[in-house]
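Removed: one protein chain of the complex. Kept in place: all other protein chains.
Letters A, B and C mark the chains as written, and numbering starts fresh at 1 in each.
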């Protein structure tokens, strides 16, 4: 089994769609190039932002294929293998393996819950099924359960897991995870998924970040990482403040909530910035329109990404 | 679009497995025959109890195929098409259509949530994709959201939904659903999924029940339905009391929770009663063993299903 | 320690206020008389509907005093002693004892939670502090925790508790409570607090009901009880359907939620029916006004309580 100790900024890549909701592969490739050129340290495809839950097996394969052909080894690629239970996840792993991804990202089993022993058994079953590095995806808002710190570190120590993508919203637990991981010899690479408080996560000892907002402003997150590497905490926090203001794009839409507001606003910003041809969303989500587009544009102007 | 106004007992069929976790098709067919011979009024395959979340596309097809060949038109068959979002659900619908199921059961989209408008759009998209009757599966414990009464009745009135399988655990909301549905001309067939309080649901005006526990005691639920049809409420409640005591099989297992305790105890009871060859569970769930099997047997003895 | 095996309809008494938010004692006494004349089998003051959480010690005493003087032994009176933790509850018990209430109603400790052992210890401490009967108030929506069935029955068997007012919204758990209580020799009187599904609770074996809606239509709930005693289940359910439609008064208000919509609509209905002089609410709750009053009136007309 190989290792994959990621450090730095690893954006969860948003997927540009055509108006008919098919993937805009050309635009997707351009978006990947833009992120790599901005200096990101890896890419995470088929995460929650990457529409994994909306994508059929065939569509997931399309996304993997275009990604791997476009990246061509320039940065490591993490691939989400998100599905309800073990056997279904392993099917996704087989496809990902075929295209040579560098690592996998898997959540706790969901829909039918069963307690921590069952979650641990799930990750151990995935480890037996593949030699690829596995990152645990801690995302209780989607799967209904928080991954316990002691289980994560035990699975790290046993070589089952190689990292954690933390989208738990629980910074206290993350701090304990960092400390326990260090005490265990740092088997896990620990990445925060909360784009608004990356500075605090770095200060706490995170190895990197997976900010959805980097689809809109990859330069900002890379600059923040560089400031962190240089020990310039004042700058790390200042950049974070600007990025937090930018994150308001996800808060301003009205009459829409959750994924449609969050990723919907990222795509809308990408369209307004000329990165995406459309801000189309996968079924059953409606794209932002009318005043909501104007609200997103307003935020982009406030932070200086769009001309006033 | 066809109608399917189910009335009566429609068990969610549990799936007997071999020790290697493959499906015991012969045992599955025998189990279906047993349920039909007991007088059930329909079958619901690939529900939560029917391991839908654990089943790959190929395995779902296996389950549908054996069911349809075995049932051979004797009772209507509802088929769960449970998956995270619209396009994935439609893939499952295509397979179900091919085998001639009588109706579909679909949940709200899950993993990525987005509010009621998105849920409604999801069900409307499914309606456009198929002519089969669609039952909404209201199961917040699995999908993280409760289906609102007014949305369900609106979708019933518009011909999008033909029924609801209510596993919401909210009897107040169910009462309002019954009343609103009646006021709208009863477009929906309303089935309760809570095997312990079927009597109250019948009294409230439910059209039927989908009791997982009927895998263990179909006779009981059919006898209860007959008593209900005869207006013998004393008997309806007495039978319910006995079935509620039987339901303790799901409460006695220790060190295991959720699906593994619930369906695990149903399968264990089926094995103890000679219905199933094993009580094996799908990965990553462990079957009940040791003292937990003895605890289930104890409950079966208390209610007289096993000899003391 | 005395027993108090309540059976029948025990309304949680709403408190009519003057415009300045002081208690309208004359109106309160009239309301109590009206309920007793309607044939209710007991009264529950200072419950959630009875504004316990809004009432200072002095105000609680006012409510107890007027109640006990007005009731004058005609029906038993349960008194809520709701507060955050043990010592504060015991202070309320002392006042209630002084006025000769017939029984107490206490919740699990709240604000600072601590698990089931702490809840059990709380109820045992209350038992040591008083000889009055104690009913446990199971109301997770207010206190953040569901009282476990086995704890309740154990406390019943040990003489700590004499009853349960179930406002848990969990009819499955209530069914198990009824069965476990019966198996233990029925130490507990079990009352349901869910006015919309009283029929199902009676069928399940409840000893009575505590319907807030009885403030608006006590006759209905008494008639339902009489039908239940006569074994006329068809009538029990028909009356329930009418009461469920009446309960829409709590669902129609817009721009207000929770207590303000629920009790606010009860008070508004009482005012519209001429029972209360105002529909005033305790600080920080605003009374219903404008269109919301009209909406409540519309429901009253639909069920025939107000002329069209």
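Criterion: contacts are C-beta pairs under 8 Å (C-beta built on N, C-alpha and C of every residue); 3 or more make two chains touch, one makes a residue touch a chain.
Fair warning: this is a prediction, and the values are worked out from it, not measured in the lab.
> Please work out which displayed chains the absent chain touches and list them by label.
Across the whole assembly, the hidden chain touches A, C.
> Who touches the missing chain here, C:39, C:148, C:282 or C:298?
Answer from the full complex: C:282 touches the omitted chain.
> Determine which one of A:31, A:194 or A:267 touches the chain that has been left out.
Selected residue, touching the omitted chain: A:194.
> For the chain left out of this view, which of C:144, C:159 or C:185 touches it?
C:144
> For the chain left off this view, which of C:91, C:158 or C:229 is in contact with it?
C:91
> In terms of residues, what is the contact footprint of the unshown chain on chain C?
With respect to the unshown chain, the touching residues of chain C are 48, 53-57, 59, 82-88, 91, 109-115, 117-119, 121-122, 125, 141-144, 255-260, 282-286.
> What does the interface between chain A and the hidden chain look like in terms of residue numbers?
With respect to the unshown chain, the touching residues of chain A are 169-172, 175-176, 179, 194, 196-197, 199-201, 203-205, 231, 233-234, 236-237, 240-241, 244-245, 251.
By definition in this document, only the chains that are shown with their structure count from here on.
> Going by the touch rule set out above, what shape does the chain contact graph take here: line, ring, star, complete or other?
Contact pattern: an open line, chains touching in sequence.
> For chain B versus chain C, which are copies of one sequence, does the interface use mostly the same residue numbers on each side, meaning over half shared, or is it different?
same
> Could you give the separation in Å between the centres of chain B and chain C, each centre being the mean of its C-alpha atoms?
35
> Report the inter-chain centroid distance for chain A and chain C in whole angstrom, where each centroid is the mean of the CA atoms.
Between these chains, centre-to-centre, one finds 49 Å.
> Which residue numbers or ranges of chain C touch two or more of the other chains?
Within chain C, no residue touches at least two other chains.
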